[in-house]
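Questions regarding the structure given below will be posed in turn.
A single protein chain has been removed from this complex, and every other one stays in its place.
Naming follows writing order (A, B and C), and every chain is counted from residue 1.
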């Protein structure tokens, strides 16, 4: 099986490197070619143009946003040059609407689309500890499973419609944002009430909230460590907005997501554009008068 | 050391039973006397009136709400009959304002007040697996520590001001309510999008959200198991309102708490008064049109 | 008919002055006696103690808040010295709960309680242009109507339960707060979009929003004129909180009130305590990044 990997950012590069290390026959492409240098030095083939990835059995995309993927598939014509039977797996976070559009576009051309977004930060990608959320035709997913096993620690399948994986991913990011926002409010309250935030977070994460997510974000908030960003506020806003768009399409209100979206806009308007999305907690502290 | 235990409800009774089993010299009192029968049969002394608990070195209260505690301490005159040097430990959830009022009232009479609310449901109380959040004068807490060790699995201390323990407890309940609300919204969205809620919750709690709280509440929501109530909606509203009151006293906005409070009122107005507070998720499903 | 007027603040003083000018036999009392000097110079009798107002046929109270009124009625013992048949009319904004408590307290002593809160700022009080919202026993209201006619431009009656007038008053203040908040958001948006706020407000108030309230508050916001306060932010918070309390007692969610309450807390935490409640719009501008 030959594989092509498109998009070598801070997530894509370590994922591709793991495929290569596992002996996969790999072609890579990135908008700015330099990002591929390490991988080609290690044995990957470099595609000169994005269409040159097409002969691969499986094409994986791991790009910044909907616009980047649409650009590659339509303007870049990858969709048209993929051979019948080829599998395209989108592993970045894309909208439910684009997942549906790609499903139809591939189907009409005889290729197959699957979505397999991942949970995990760059460190998890490097350590092959990602969680993969996959949806698409069973045969295609079966085919890709060995690849997911190389890149991640566990794969969860959500049926045949690729957009289901997008929905799970977006709702998951919404839940993470809820953890940040609620911790931010609780820590602003207790801090103003004289309680040490480290001790408070230690208490929470030793008891009912003993989950990785509370440890990670609780630690960042207690330390007030919002820069450099692991996941920028503007990307958080993008994902929460995509969750709200998906919810609108299903006619589902998401009041906490709406509230978080407003706080993110308020944060971006007040100078948090280079901050991690965890800085929602800094806005909560500011609104509590802790930052004057 | 002699101990009195006031308030033998579904939490207080198993807590008192554990003290008795551990060999503590125990006097008990409950508004309706019958609740004490099992304990007296097992060797506890029964106080005829609430003031008869006063000779004890440590008086523990575990009552329904602020009103019940004020009733005992002021109208019932327990505050006036407690000997100098006695310790009163409030282990139920009370307001920050009442904790402060009791601190001052005891201080002016020569007795000592401490707050030590607990996290855990009745099963955890029976199994002596509670988490104790304690605050008060260090000497008093040291004195009570053996009792906390009998009733709970671990104690976290938050300094000398008893109200700090109330604040931690109330903010903790607020964070639990956030988990319920956000899971409720996410599950309404994904369910309307065709994703099985059990599979979804299994995914979440196997990955980033591998915390007891997500397992407990995620399971209840996936099962739509909201009755009988473990913790009634109206009690949830009481606690979220106490958190908002504490936040107002500190001039801290808690927007997610406000939103949850509104949803709880909406739930209570629409027939969820006998439901568990987890039924916030049922309201989210209803607002998404899943319940017509 | 003899009348006593208690509470000579920036609203009470001009109201009492209008009664005096109309030839009413008037006794006055204020916590700090100096506020009564002008009125006694003009012919009013001064009560040495608050209980000395009791012989009057009608006692009007116009005080700062629930606490002040409870203080006068219970601690100050006015309730106990009022003769059978006397009428107490509360014209300040009080809680629904206190209106109910006073209704019962008067009934058990043979006196009568009515509530008649007013809409209008001090200028309107001076010009006798207030709107009076009255509720209470019909005979008592009939008796007081000549007084209302002296102080206001029009009286609206809401039945026999005094608390109904409180509810109408509190809900009215909530609606005013909604106008401020929504104008604040709309003006922040259009201002950031390059539109002159004066022109925008002129447009609104020349067309669909041609109401006094939009003119008053739209003008203040366009001018960014938030100090000195006509009605302080902290008083706005008090009233919105009373509306939320009344709504909780009726099990009614008021989501916009909750949101405004949070913004008021955020404003107070960030230095708007001496500002008019219209400064909610300044917070909206700040959240939009217009104030960095």
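Going forward, a residue touches a chain if its C-beta (ideal position, glycine included) is under 8 Å from a C-beta of that chain, and two chains touch if they have at least 3 such contacts.
As the structure is a prediction and not an experimental result, all values here were calculated from the model.
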Considering all chains of the complex, which shown ones does the missing chain contact? A, B, C
Out of C:19, C:257 or C:275, which touches the unshown chain? C:257
Of the listed residues C:5, C:119 or C:272, which contacts the missing chain in the full complex? C:119
Who touches the missing chain here, C:107, C:127 or C:175? C:175
Given the full complex, what residues of subunit A touch the hidden partner chain? 241, 247-248, 251-255, 258-259, 261-263, 265-266, 268-269
What subunit C residues would touch the chain not displayed? 96, 119, 131, 133, 154, 156, 158-159, 161, 163-164, 167-168, 171-172, 174-176, 178-179, 181-183, 185-186, 188-190, 192-195, 199-200, 203-204, 206-214, 243, 246-247, 250-257, 259, 263, 287-289
Could I get the residues of subunit B that touch the absent chain, sorted low to high? 266, 268-271, 286-289, 292
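In the analysis below, only the chains that are shown with their structure count from here on.
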Roughly how far is subunit B from subunit C, going centre to centre by Cα mean, in whole Å? 39
Rounded Å distance between subunit A and subunit C, as computed from the means of their C-alpha atoms: 53
Please work out the Cα centroid separation of subunit A and subunit B, and write it as a whole number of Å. 38
Among the residues of subunit A, which ones contact at least 2 other chains? 287-289
